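Handing you a structure now.
Yeah, one chain of the complex is gone here, protein chain that is, but the others are all in their spots.
Naming follows writing order (A and B), and every chain is counted from residue 1.
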Amino acid sequence: MPFVRIDAIRADPERLDALGRAVHDAMVETVGIPSDDLFQVLTSHDGTRSVMRYGAFPGLRRDDDAVFVAITLRSGRTPEVKKALYRRIAELAHAYAGTEPRNVLVSLTENESIDWSFGLGVAHYVP
Amino acid sequence: MPFVRIDAIRADPERLDALGRAVHDAMVETVGIPSDDLFQVLTSHDGTRSVMRYGAFPGLRRDDDAVFVAITLRSGRTPEVKKALYRRIAELAHAYAGTEPRNVLVSLTENESIDWSFGLGVAHYVP
Partner (left out) sequence: MPFVRIDAIRADPERLDALGRAVHDAMVETVGIPSDDLFQVLTSHDGTRSVMRYGAFPGLRRDDDAVFVAITLRSGRTPEVKKALYRRIAELAHAYAGTEPRNVLVSLTENESIDWSFGLGVAHYVP
């Protein structure tokens, strides 16, 4: 169910893949999604055709290893689960891709069960 | 009002166009939006600069014809309307672009009337 967009700067396919695996493994471990519940769009920005811009809020020294992770998922996860997710994404982004935790932004957007069709034109969570 | 992002893999402009028309015609037919209420971003991912990753959840055999459709729209559509939308997107993606229904993921994110400005710096739904 989670639909994930990951944006990075001048990342080669190996780095994109490592970031994608980091986010996905973190979601499987902390949110408890099935391991085949994987829907990601990963984009490398070259600074010409597309650009990422970032500031230092809230007092974090980012650089061009910055990664933006935007996750759309069903509502209902507790604050504790969300905090565990952030922690694990940061850990695994570092372990898999060498990305410093200060460079990893995560934002969540929630929707409801009826808001998903995984294929076949069917609303799988609301039969 | 709906703002739609469509992501596909190594799609040429004709395929992107067909997918865009499929989603838009389905929205006009089922959600009842005006035919000129069209705001889409369609992206073809080459697997190098940008990548789509997918699993088999919930038991669907996807391949590189996979299409991710993410729609932002105002709240208030009934479950029946959403189900009709999913069904029609799958039908028209097949009819227009030859995409198998098993390959079409759709997710919806809702916002409110005040959350839209179509131009001129005006909140059109909340004058």
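Everything below uses one rule, namely that contacts are C-beta pairs under 8 Å (C-beta built on N, C-alpha and C of every residue); 3 or more make two chains touch, one makes a residue touch a chain.
The structure presented is a predicted model; accordingly, all values stated were derived computationally and were not measured.
Trainee: Touching residues of chain B against the unshown chain: what are they?
Mentor: Residues of chain B in contact with the hidden chain: 1, 3, 13, 16-17, 20, 24, 34-44, 46, 72, 109, 111, 114-124, 126.
Trainee: What does the interface between chain A and the hidden chain look like in terms of residue numbers?
Mentor: Looking at chain A, the ones touching the missing chain are residues 7, 43, 45, 47-58, 60, 62, 68, 70, 79, 82-83, 86-91, 101-110.
Operating definition for what follows: only the chains that are shown with their structure count from here on.
Trainee: Write the angle of the rotation needed to overlay chain A on chain B, where the fit uses Cα atoms and the result is rounded to the nearest 5°.
Mentor: 120
Trainee: If you average the Cα atoms of chain A and of chain B to get two centres, how far apart are those centres in Å?
Mentor: Their C-alpha centroids are separated by 20 Å.
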